[in-house]
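Worksheet for the structure shown next.
Removed: one protein chain of the complex. Kept in place: all other protein chains.
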Amino acid sequence: MAAMSGLTVEIADKTFPASDGAPERALYRDFRLEVADRSFVALLGPSGLGKTTLLNIVAGVDKDFRGKVAFTSEKPRIGYAFQSPRLLPWRTVLDNVLLALPKGREHVERARAVLGEMGLGDAERVFPERLSLGMQRRVALARAFALEPDLLLMDEPFVSLDEQTAEKLRDLLADLIQRRPTTVLFVTHDSREAVRLADRVVVLAGPPVRIERDVRVELTPEKRREAGDVERVRDHVVRVAG
Amino acid sequence: MAAMSGLTVEIADKTFPASDGAPERALYRDFRLEVADRSFVALLGPSGLGKTTLLNIVAGVDKDFRGKVAFTSEKPRIGYAFQSPRLLPWRTVLDNVLLALPKGREHVERARAVLGEMGLGDAERVFPERLSLGMQRRVALARAFALEPDLLLMDEPFVSLDEQTAEKLRDLLADLIQRRPTTVLFVTHDSREAVRLADRVVVLAGPPVRIERDVRVELTPEKRREAGDVERVRDHVVRVAG
Amino acid sequence: MGAASRLGWWAISLGAFVAVWWLAALIYAEPKLLPTPPHVLDALLVLAKSGALFSNLAITLARVAAAFLLAMSIGSALGILMGMSMTADRLLGPWVVLFLNLPALVIIMLCYVWFGLIEAAAVAAVAINKIPNVAVTLREGAAALSRDLAEMAAIYRFSRWKTLRHVILPQLAPYFAAAARSGLALVWKIVLVVELLGRPNGVGFELQTAFQLWDVATILAYALAFGLIVQAIELGVIQPWEQAVNRWRR
Amino acid sequence: MGAASRLGWWAISLGAFVAVWWLAALIYAEPKLLPTPPHVLDALLVLAKSGALFSNLAITLARVAAAFLLAMSIGSALGILMGMSMTADRLLGPWVVLFLNLPALVIIMLCYVWFGLIEAAAVAAVAINKIPNVAVTLREGAAALSRDLAEMAAIYRFSRWKTLRHVILPQLAPYFAAAARSGLALVWKIVLVVELLGRPNGVGFELQTAFQLWDVATILAYALAFGLIVQAIELGVIQPWEQAVNRWRR
Partner (left out) sequence: ARPLKIATLKFGTVNWLLDTMKAESEKAGKPAPFERLELASTQALTVALQAGQCDLTVSDWPWAMRRRIEGEPFRFAPYSSALGAVMLGKDSKIASVKDLKGKKVGVAGGPIDKSWLLFRAWAHKEVEGDIAAMVEPVFGAPPLLNEQLRLGRIDAVLTFWNFAARLDAEGFRRMIDVADVMADLGLKPQPPMVGFVWRETLFETAGGELEAFFQGVKAANETLRTSDEAWSRLKPSMHVQSDAEFTRLRDYFRAGVPGPWGQAELASSQKLYGLLSELGGAEFVGPNPRFDPGLFWSPKV
């Protein structure tokens, strides 16, 4: 069974030093974010604020900060859909997904199934640079989904996708979360999308980054599909952020 | 004064050959698109259909097809905001913009002004990899805008930007077009955005790509800012596409 | 590009080479200084018939192969380590530069003196000569590795081996190709010197003898024989390998 | 990394080198075969006092510099051409492989015979030896150039020169660094051989004499002197350059 995967990020200080004429950027100062186990938190905030940096800190690839990241369980399995696809261009689509998974037949099956659901069934053996950017992004999503992670970090996952495809992927994500309890940190610029998917929308402002607004979204799955309800909550999110 | 910059694309055949287990992709067959001088054409269509390929053909970097691209004037100046930023990572933000411009003081001024308007005033001397993806995309847009092109190709230019910033950039784009007559080919997945900006929304379907629906948007600039009118036209676009 | 077309181009290119050489030799008309291709072919046949060609080439090739493998593996390991770890680079960098610039003569001499005029000393001398070369080339590659992909590998918990095989080595492929090509050539050249200085056989030994007797045709015959072997390696191993590892490029 | 810290690490690393050498020499206890550092320093001082050190080093360095510049510029041009044009690669590739593997002896001999035992022949021989090396390294770099950026440059109508300077060369920087480092070393080594076979002066010539007299301390003194010069070039030119061209990496 999946581990508990809530987390608390405390960043006493995260600053990118000045270099070569670039000014110093003090991104975070005494910042704290708690994410409950199995919750779906959407992060909204202006471009260049530090959202990606936050995900990198949570993922453990950015260690150059003062503060700490504490998980409820030890070492949750992390799936990270980066802002750019970060595929291995010299491995086929299928291999890119498989490399993130443990060995085993059932994993191959699962990878194939996820790719199929994402409309990449006939691209399994293609090298990533021969795909459109939207397809590459879907491969990266497939990689994160197929892993069935405890903690799923997503950095604007559904851009470069047409509305229909994006819709399908949102459903896939909902499925995944339902099948297996997962904590999700989801960066997006689309407030509608945030409300449609998340339990909680956190609007960030700064710098230094602070939580401007923390909106709980208490809609049933059905209501989330209705424009009216979504727009109502969204107004709430946007008005405050604006 | 700017040259005429309407164009006609005729693609008798555009096929990516099969390679290494990847199936052959016949993208275009007997496709034809006319873009009037100074018009703003938005292209909508599913991910992986061939929109980027179309822009590449128009831009002249993809020459491996049967057919032809005819411009009303000779050699229009082209600005292309690629789907990924394609900045020179070893040149600063300002240099990246300046390299696309002719030499001269007034061009430096203009590049600076455009960067400033895009909220990158303090990032002029930063190397691109030290920017957030949204900022990189803005630099790439600044490069295309500062050139004051006759023909502006844009491939999902406003993703990775928060709603506010995106809004500001849309205004900037409108300004640019007003100041100087420009023909725009604009790929997006956001039908609202398409309606808000374009004179004409072309919905593509396939493969092979065909024009599923060609909607003229006859809204005044004021009406474009009103949700009601936009949604009305959008319903038209989306219903047919769906 | 298919194997057939590759072979065709190769033939055209080398044909042109032979033509230029032949013409030059005819114009120069000094067979003692620049023999014509048939002259050299004759010398080659004489050497082949006597068996000297094959035995010497075999011995030299064995030394080249041993030293090459040794130098490539140690040098790559060292270079990748230095490229990826700042500390390793700072500590080992100056040593590498020093050894890189130690004259072959010095290394060969010291190896022979310390280990005796034995086969192992010869191979070691060549490998020591070549290791720093491989190391500096691969260090550049390792220093230019993509950070994005390394982070991806870390997050998805790729094992060390998986990271090396699927993330790092593919990025180093062009550096390997460069190191292998100029490495093979360098190793061969040093083996010649090593044989000259202390082995009683091999191509280097024969070349020196031919040089003393001013037998240019024989010298060119040996050079040609090795050149053809490398061309075969190029066509049969390196180029297919390169093509395979570059399949993914659009 | 600041210049001071760079210098510090360098000193630590070379200090360790000297320590290892010293220890080995003391244990081996055969000053004729492995002299201690003070021994070699003595030899260096003797050479310096007599002026032989400087005059020979100067002559050799001049040859190294000339051949290096020649080989780097021609080799780079050739390599970039081959990397960027398939046709050029197919036509010139086999030639490059052939010349790459032509023994130094052959080239030196033919250059001397055709041009006489003159300075130009020596420099040409070294350059010809080195050109294919540079070419194969830069070809790999040129073949791995980003297509995305090339397309960008084409659309924004970068001139040839602008494309070369701002798009192509920065991508080739690591290949240049590799070619320059191992190139300098190779050129120096071949210059030694060239001097040995047909020049009346220079370090190679002196090494030959020292070798005949079995004067290991003098041999190491010359090797050391050149090693230090290269270290100085490394610290003063190559590393600052590398740091400057790599500033942009995150």
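Remarks
So that you can tell them apart, the chains are marked A, B, C and D in the order they are listed, and the count of residues begins at 1 in each.
In this section, a contact is a pair of C-beta atoms (placed from the backbone, for glycine too) under 8 Å apart; a residue touches a chain by one contact, two chains touch by 3 or more.
Keep in mind the model is a prediction, meaning the values are calculated, not measured.
Judged over the whole assembly, touch between the missing chain and the shown ones holds for C, D. When the missing chain is restored to the complex, the residue among D:12, D:117 or D:244 that touches it is D:117. Considering the whole complex, the residue from D:9, D:95, D:211 or D:241 that touches the absent chain is D:211.
Contact with the omitted chain, checked across C:124, C:197 or C:224, is made by C:197.
Note on the undisplayed chain: of the listed residues C:10, C:68, C:99 or C:112, the one touching it is C:112. Residues touching the missing chain, restricted to chain D, are 32-33, 109, 112-113, 116-117, 197-200, 205, 208-209, 211-214 (touch as defined at the top). Counting the whole complex, the residues of chain C in touch with the unshown chain are 32-33, 109, 112-113, 116-117, 195-200, 204-205, 208-209, 211-214.
The working rule: only the chains that are shown with their structure count from here on.
Residue positions of chain D touching 2 or more other chains, listed in rising order: 247, 249-250. Residue positions 19-20, 84, 127, 130 of chain B are each in touch with at least two other chains.
The touching residues of chain C, when paired with chain D in their complex, are 9-10, 12-14, 16-17, 33-34, 90-95, 97-98, 100-106, 109-110, 113-114, 132-133, 136-137, 139-141, 143-144, 147, 174-175, 177-178, 181-182, 184-186, 188-189, 192-193, 204, 207-208, 211, 216, 219-220, 222-223, 226-227, 230-231, 234, 246, 249-250. The touching residues of chain A, counted against chain C in their complex, run 56, 59-61, 78, 80, 82, 84, 86, 88-91, 95, 99-100, 127-130, 143, 147. Across the interface of their complex, chain A is touched by residues 148-149, 151-152, 154-156, 158, 162, 166-167, 170, 245, 247-250 of chain C.
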